[in-house]
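Excerpt of the complex: some chains, original placement.
Chain lettering (A and B) follows the sequence in which the chains are written, and residue indices restart at 1 in each chain.
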Amino acid sequence: MKIICNGTEYEVGQGTTLLHFLAQLQLDPDTVVVECDEKIIPRQAYEALVLAPGQNLELIRFVGGG
Amino acid sequence: MLQIADKTFRSRLFGGTGKFASAQVMKEALAASGAEMITVALRRVDLTNPADDIMANLDRETYWFLPNTSGARNAEEAIRLANLARAVGNTNWLKLEITPDPRTLLPDPIETLKATELLVKDGFIVLPYMNADPILALRLQDVGAAAVMPLGSPIGTNQGVLTRFQVAIIIDQARVPVVVDAGLGAPSHAAAAMEMGADAVLVNTAIAVSGDPVRMARAFAQAVEAGRTAYEAGLGLQDNKAAASSPEVGLDFLR
């Protein structure tokens, strides 16, 4: 199935959890915040959240800034 | 000791984490600066470079994080960034930064006041970046800002405190800490702000883009302490009339 992540289309397998998806992207779930369809997903929900077709994810993290 | 909200800081120099040539240089410069409070920004993860994670380089035991809302052009965008910062950073501290015009990066007084009020009600510790407007400073503290951050000169210009008279009034009237932010391009600028009675200064560009960020960080640290010490010791007044530093008597034999 297809989802959108940070503006790009991704093909993910059925039943993929958000935590799993982040692992595929080699991202540390503790330093990334996720908006799913403009809603912030709490960290503790990453494991339970199963991605659905057409969902729009935004993965955001801290970067250097002033 | 500087107190903001319920937290105290020994260092009155806040560090920015942008514009450094490498994470390693940033780490060493921040260490040299002695900063306890550091700002960070929020951006989309660069999925082509997943390992580039600033959190891998900053020890949260050592540094108190002050996420900023840089990039926000209005209150709504700033509030969205604030909530993302709280979720990922596990902190309710926030440097509120609302700059509608990318040419000047100057803050919007209206949206900044509106967002400060809403975010304070939502439990955030808000430190708004603001134009050096004394009346706005009063209003921001009235709606619960934990500190005010008037600009010295536009972001990244290194021009120092071009807003002296306004900052002096803000300091004179403030019931919350005053942190001079933006435009401090040299240690003497930071010292001058502290001599005026500022509670702290935030420096990023001048350190990050220096020929030697680590040494420049040390220089700013010393200058901030020097300025604060001078403020506490009490500076002499300026005078147009010369006054000898050597005795004026005891020279009869010369004439």
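In this section, contacts are C-beta pairs under 8 Å (C-beta built on N, C-alpha and C of every residue); 3 or more make two chains touch, one makes a residue touch a chain.
Note that the coordinates shown come from a computational prediction; the quantities given were computed from them, not determined experimentally.
J.: Across the entire complex represented in this structure file, what number of copies corresponds to each chain label?
T.: Written as a formula over the shown labels, the complex is A x4, B x4.
Just so it is clear, only the chains that are shown with their structure count from here on.
J.: Distance-wise, how many Å sit between the C-alpha centres of subunit A and subunit B, to the nearest whole number?
T.: Taking the mean C-alpha position of each chain, the two centres sit 33 Å apart.
J.: Quick one: which bits of subunit A touch subunit B in the complex? Just the residue numbers, please.
T.: On the subunit A side, the touching residues are 5-8, 25-28, 30-33, 35, 40, 42-43, 58-66.
J.: In the complex formed with subunit A, which residues of subunit B make contact?
T.: Touch residues, subunit B against subunit A: 16-20, 26, 39-45, 47, 50-51, 53-56, 65, 67-68, 70, 83-85, 87-89, 155, 202, 204-205.
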